[in-house]
Structures are given as structure tokens and as C-alpha cells.
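Every protein chain except one is present and positioned as in the full complex.
Let's look at chain A:
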Amino acid sequence: MEGQDLARLLDQTGAGQAHQLLLQSIAETTRSVCDAQACSIQRLDTASREFVFEAVAGQGHPTLVGRRYPSDRGIAGWTLLSRQSVVVDDVSTEPSFAQDVAESTGYVPQSIVAFPLIKDDMPVGVMEVLDADLDGRRGIRSLEFIAPFAGQATIAMQLVERDRTLGTAVAEDSELHELLALTSEFSTLSSRKRETALRLLGLVRELMT
């Protein structure tokens, strides 16, 4: 492995961007295979009790990304609180619900499929697919078809969350920040300088014990 490659691996910002792209890719893929009008993956911000749009494909992209709304509202709130996936097959019969969805997504769908994203017993977010057209698969059959994508979204969301936690920890801890910078710079050194640096590090370790 080249030093630059190692540096890139150690760069948390880069890893975070890659995982964010993975999340966006899952939203795009889900929307595409479902021939849906939109797919969104929303993170639960437990501190502020809000949902945050992390990835949006189709209607609402890209203006929705980063937008927040209260996590106890609508079908997203219920699906995560109850930990049950649900399909609303026809929103149009319920104007107040449609308005609620419109306020959060900027688009009024006819149908919504919502999955709770839960990892290791922790609620991490919600995936919603709006107006999927699955060759006649509606209701329960649309749930069964989309479920594996929600599984992928759960894993990707966990990676994004881990990146964010790590990034915050590094940003807030000057010692950790310095150590990470040193490690990153070390990986870019020539092999000769790296050997010298390793000898120095060995001396430091002896001093520490």
C-alpha cells in the first residue's frame, strides 16, 4: 500500500463521505428498482428528537437533505416507535395526513412504504419509499420486495453514524486530533524517513513504560 492510500484510509472525512455516498446510492437504487417517485433515508437524531434526511432520491432531491422535522410525527414516527413496517396504500383519502407528508417531503404521494431501521436493538432511522410501481405488487407484497433495501440502509446508516461520532470526537479532542494528524503524516513519509520515525517512536515507547 502506498503512503497516500494509507493516508486516505486514515482520513475520517473521506471515509464519512464514502459512507454518505453509499447511503445515497442505496436510496437511488431502491427508487430505481421500485420505479418509485422518491426514496428517502432519514436518521433519528435522538438528542433533538428529530428525523434528519440523510439521503434522498427522486422527488425532493437534493433540497431535502439535511432538513429536520419532529420524530414523533406521521407514519415515520409511528413506524419507528412501534418497530413495525407499514404501507399506506392510499394517502389521498386523508387530507391532513397528506398535508403532513407534504410538509416534510415537499411532495404529496399516493402511497408510502415505511420501514423502521433498527440495529443492535437501537432505533437509527426510517426508510420511506413514495409511490412505488412494482408491476402490480401493492400492499404487503411491496413491503416484502423493498425490505432487503431497508436492511442495507440500516447497515449504511450505522456506518455514517459511526463516522459522525468519530469525527466529533476527533474535532473536540485536541490530543486525539494531533495523534491522527501525526499518523496521517507518517503514512506519507518515504520508507527511509519512516524507519527513522519508527526508531524514534520505539524510544518514546521505552520512555513511557
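By our rule, contacts are C-beta pairs under 8 Å (C-beta built on N, C-alpha and C of every residue); 3 or more make two chains touch, one makes a residue touch a chain; residues count from 1.
Operating definition for what follows: contacts and distances are computed from a predicted model.
According to UniProt, the chain absent from the figure is "S8 family serine peptidase", selected among "succinate dehydrogenase", "Cytochrome ubiquinol oxidase subunit I", "S8 family serine peptidase" or "ABC transporter ATP-binding protein".
Which of A:A147, A:A169, A:L182 or A:L198 touches the hidden chain is settled by the complete complex: it is A:A147.
Mapped onto chain A, contacts with the missing chain fall at residues 44, 46, 49, 71-75, 77-78, 80-91, 93-97, 115, 118, 121, 123, 138-144, 147, 150-151.
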